[in-house]
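One protein chain omitted, others in place.
This part shows chain A:
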Amino acid sequence: MTCVHLLLTLVFAVSLGTPVEIQRPRGVPLTSIQFYVENKPFTCLDGSRAIPFDRVNDDYCDCKDGSDEPGTAACPNGSFHCTNAGYRPMFIPSSRINDGICDCCDTTDEYNSGAKCENTCKELGRKEREVLQKMAEITKEGFLLKQHLIEEAKKGQQEKKSKVTDMQGNKKQLDEKVEVLRTVKETAEQPEKEAKERHLKAWEEQKAAIRLEKDKAKMAEAFFVSVSELQSHAELDADADGTLTETEAQGLMGGAEQVDTSTFESVWPNIKDKYHSEVSREEADMSCLVSSEVPFGKMFFFFFTVVKLSAQKARDDFEEAEKALREMDDQIRNIEKELSFDFGPDAEFTYLYSQCYELTTSEYIYRLCPFNRISQKPKYGGSETNLGTWGSWSGPENNKYLLMKYEHGTGCWQGPNRSTTVKLTCGKETVVTSTSEPSRCEYLMEFTTPAVCQEPANTDLSPHDHEEL
């Protein structure tokens, strides 16, 4: 242990083919060789003191910065340089010198421990080059794809922006149109309103009779259907917006306001699956009828059909316009929302928006919908668990687009809400490659996408053998 070889002779076969001998203390990188001059006092690299040169690598720590013992474990804060010819040179903490564990692939860190190390630098170098090669190919292709994605995204963005501008113009017109139609509708509805009021009184008087009538009509109702009656059947609502509009009802009835027995036969198949029997809802219907603005009932259908027809067109026009306005608002909002996302410096992540990617493991199906949410569903049945909704980009300062954070998922027992970190790596495909739960209820998902592929540097894939020279 006390006999530490002071100098290490390194023989390099440089490209010229001329052997060059370079002497330097063990563990010193070539870049520092000028500080270690044989037979001259060595000044600690922090300048704190000078010591005779024979105290360099004498297995006793003289310099506070550890610089006098680059090749021994004597200094707690020293570092050892391995050349690792054929692979990458590196520094290791000097505590790893002669600790019985092979750290440097060129075995130079274990010169006195009895550890049997094999020089694996060539093999490592070969593997690394293979990996780098592969990576470079992926990066190259990925980067091309990324350019494409950027173009698409920019085009899309531009389109969306101009679309929003257009729509905002259109919306103005639509606003005006809605106002005009509202006035028209209100005017047209006046007679209907009066008729309603007139008949409301009569309705009140005959309410009891209606009930009786309804009982009698039970058998007949299924084939004696009017638009208005159909409208009370929300279960028949086709677009699931909660109300059955007249238009929708008419649609169900093949465009007619009412149908007779014979035409009903053709309508019935459309509605029979959804149609709720009146019987079970009788009480509800009665109360509904009482408080209803217009007493729709079988007894009155004919009268109202006549009156309503006059107001109907105005109403339809108005509602249609209003609906169009609402839809336009929604569209504008959606596009604006999309435009507000941070899709990366060049909008390269835009294509992930409103997409979902799945990974099936032995137990679960994981589903990543970028910028939206992540979920986990047991493969063999069971309810879905929210592993987090889109939070933010959370990569390191120099590239925050390498990590996505999804937060506030389903709560854990005695623990936090579930959250997921998505790690993005460059790949040609857009795939979830793995998921794990490193800490309880904190998930980690690995995801490849061309969008993070960096522009390939003009990579020189030649081995690092000569880096030091």
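FYI, contacts are C-beta pairs under 8 Å (C-beta built on N, C-alpha and C of every residue); 3 or more make two chains touch, one makes a residue touch a chain; residues count from 1.
As a working rule, contacts and distances are computed from a predicted model.
Trainee: Which protein name, taken from UniProt, belongs to the chain you can't see among "Neutral alpha-glucosidase AB", "Molybdopterin synthase catalytic subunit", "RAD51 paralog D" or "Carbonic anhydrase"?
Mentor: "Neutral alpha-glucosidase AB"
Trainee: Which is it among A:144, A:167, A:188 or A:412 that touches the chain not included here?
Mentor: Result: among the candidates, A:412 touches the missing chain.
Trainee: Taking the full complex into account, find the residue in A:31, A:340 or A:362 that is in contact with the omitted chain.
Mentor: Touches the omitted chain: A:362.
Trainee: Out of A:24, A:81, A:96 or A:146, which touches the unshown chain?
Mentor: Of the listed residues, the one touching the omitted chain is A:96.
Trainee: Considering the complete complex, identify which of A:381, A:396 or A:438 is in touch with the unshown chain.
Mentor: Spelled out, the listed residue whose C-beta touches the missing chain is A:438.
Trainee: Can you list, in ascending order, the chain A residues touching the missing chain?
Mentor: So the residues of chain A touching the unseen chain are 1-2, 58-60, 73-74, 76, 93, 95-96, 99-101, 113, 362, 412-416, 436-440, 442.
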